[in-house]
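To start, I am sharing the structure in question, which I have written as structure tokens.
Heads up, one of the protein chains got dropped from this complex, but the rest are sitting where they should.
Letters A and B name the chains as they come in the text, with residue numbers starting at 1 for each one.
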Amino acid sequence: MWWYVAKRLLQTIPVFLGATLILFILLKLRPGDPILNLAGNKPVSPEVRDALAAQYHLDDPLFVQWFQFAKNALTFNFGETFAGQPVFDLIKQTFPVTVVLALMALTIDAVLGIGIGTIAGLRRNGWFDSSALVVSLLLISIPIFVVGFVMQLIFGVKLGWTSPTVGSDWSVGDLLLPAIVLAIANFAYTIRLTRTSVAENLSADHVRTARAKGLSERLVIRNHVLRNSLVPVVTYIGINLGSLMAGAIITETIFNVPGIGNAAYTAIAKGETATVVAIVTFMVMVYVLMSLLVDLIYAVLDPRIRYV
Amino acid sequence: MSETRVGQERFVAPIEETPLRAIDAVNVDEVPENQWKEAWKRLRTSFLFWFAVLILAVIAAMIFFPSLFTDVPANTTPKLENSFGPASDGHPFGFTRQGEDVWANAVYGARASVAVGVLTTIFTTILGMVTGAIAGFYGGITDSLISRFSDIFFSIPLLLACIVVISVLNNTFPDRGFWGSVFVVVMALALFAWPQITRQMRGAVLEIKNLEFVDAATAIGASKMKNLRRHIVPNALAPVIVTATISLGVFIVAEASLSFLGLGLPQGVASWGNDLSDAQLQVRSGQHLNVMYVPAATLAITVLGFILLGEAVREALDPKARKK
Partner (left out) sequence: MNDSAPLLKVDNLSVGFRAGKEILTAVDEANLTIYPGQTIAIVGESGSGKSTLAHAVIGLLPGTGKVTGGSIQFEGKDISHAGKGEILALRGSSIGLVPQDPMSNLNPLWRVGSQIKEALVANGVATGAAADKRVVELLEEAGLPDAERRARQYPHEFSGGMRQRALIAMGLAARPKLLIADEPTSALDVTVQKQILDHLDKLTDDLGVAVMLITHDLGLAAERADHLVVMYRGRVVESGPARAILQNPEHPYTKRLVSKAPSLASQRLSSIKARAEVREQAVQTAAEIAAEVAHSSTEFGEGKADILQVDDLTKVFSLRGKKPWEKIPFTAVDSVSFKLKRGTTTAIVGESGSGKSTVARMVLDLLPPSSGRVLFDGHDLRELKTKQERLRLRRQMQPVFQNPYASLDPLYSIYKSIEEPLRTHDVGTGKQRETRVRELLDRVALPTTVMSRYPGELSGGQRQRVAIARALALEPEVVICDEAVSALDVLVQAQILELLNDLQAELGLSYLFITHDLAVVRQIADNVLVMQDGKVVEAAPVSEVFDNPREDYTRKLLDAIPGASIELGK
């Protein structure tokens, strides 16, 4: 088990370095004077220019700059926005909302996705399964922001059940609608994966053996079908956190949630590439960390993995 | 030994009732088939497949013969007096804020949106298949390198990655025309979407390369490359094709999402993503919603077409998956 953990940790290092390298290269690809880019295209005095160059190691070789970039990412030193706010402060302000939103979405996704997927898998080709299939295909086909707008319109504007936008003094209740929208983006896939996994396990030999032992149907389903089906599904849902964060950019913008996605959107709109890259770098770090965690959960769920 | 008990007496079935068959006789009435032909036979009778084909045929017509769908010529200069004009003859869904015909926009938008989907799929599939096949077939260091490399690209969520790439490229090439714009979006999507195909292809190749027919071909004297080309890759193709078809739809959705963020195709290029992006303002007011519903519906139906096609092919290739 511990060797597995160690190996997995070691594998994270090149992935992290590689990801920062890609982002760093993209940042360097920006045209124009890097100093001006940093200062938001305002004219700068030579002193400020030198100070910025030193601070960002702009005169060092590219390799050193990349190393510095990775180091800064690890120490959460993401530089400043055009307005002069440290990007990490911006992240600290906005990230908690996004975490709450993502966790709510994750919960909705897991509960509904696994629930519906399980029923569909147990009653394959029944009416429930067929409707679940149709609904999940439709959900995959419609862009998430369209779903967001429609839900906002129906529940926020027409029915007035929640406020259509969240705003800076948010409460968990306000986040429910955005969380549902965010969850919808993934939960079609969760349904399908659970369904396939349940159906596959249902016809597994060991399930027949469990029945032959005299276990009640409830126990067979719970201990042998569901337990085994959960391994891939949990892994998938964990990995999903990445796309949840990407989705957060859209969902937060629609509902005006003051989260990290909204901050990224604002930066995109203002053309602050450096800030966008900084925020994305942070998100990638969270994502890499999450996939590490998911792999460890995987090892806990499946004893075979621990011995690889 | 004990004597025979009731019900266990010696019994021999009447031979007329249980005739012997020749051992392992060939059944001559069956029709010759291989995986693909068999899949095609199943596809031909699949409602799902024809439904998907119908959708895609309509969309294809929309792309190549837009005049069949709308009388409004392409690139018509919008008239402001038409702003939010109601539906009228020749303009079934009315006009946008700028006075453009909503339906004509949707018709002309098909070209860019589908082009993004198709091109991205082509690039990711080629890149993914080549890297996956090499990684799976050669193993060892090559495999580790390719796998780690794809892990890196996989570690950045697709939409996030595209946001960065496109916001950088937007600054670099501000004005790049229709194909230039399409190309940038395609590159951004393809650059970060290939690892999925790589993983799938690698898995399939790993499995197939250990099958005995591959050893048999080697024993005949077939070279490694020949083996890979003639036996391994064709057998690994089926799942990749399914994934590629489905992801084609997903790329169209991704382009729309990017446009929503202002990072997809530029404003000048007609696409569903841009139509939807423009429609944002309408939503909060809750009025003139055709502006959103029409492009959303055409987009969703197109994507559904590709996803259904993928599903139909998946089922045809692996009928067990659903029947069992």
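Heads up, the rule we're going with is that a residue touches a chain if its C-beta (ideal position, glycine included) is under 8 Å from a C-beta of that chain, and two chains touch if they have at least 3 such contacts.
Just so you know, these numbers come straight off a predicted model, no measurement behind them.
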item	value
Partners of the unshown chain among those that are drawn	A, B
Missing-chain contacts mapped onto subunit B	1-13, 15, 17-18, 20-21, 23-24, 26-28, 30, 32-36, 38, 211-213, 215-222, 226, 231, 234-235, 324
Chain not shown, touching residues in subunit A	3, 6-7, 203-206, 208-217, 219, 223-224, 227-228, 231, 301-304, 307
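Heads up, the rule we're going with is that only the chains that are shown with their structure count from here on.
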item	value
For the subunit A and subunit B complex, residues of the former touching the latter	11, 14-16, 18-19, 21-23, 26-27, 29-32, 124-125, 137-138, 140-146, 149, 152-153, 157-158, 164, 196, 199, 203, 242-243, 245-247, 249-250, 253, 264-265, 268-269, 271, 273, 276-277, 280, 283-284, 287-288, 291
Subunit A contact footprint on subunit B (complex, rising order)	148-149, 151-153, 155-161, 163-165, 167-169, 171-172, 249-250, 253, 256-257, 260-263, 276, 280, 283-284, 286, 289, 292, 296, 299-301, 303-304, 307-308, 311, 321-322, 324
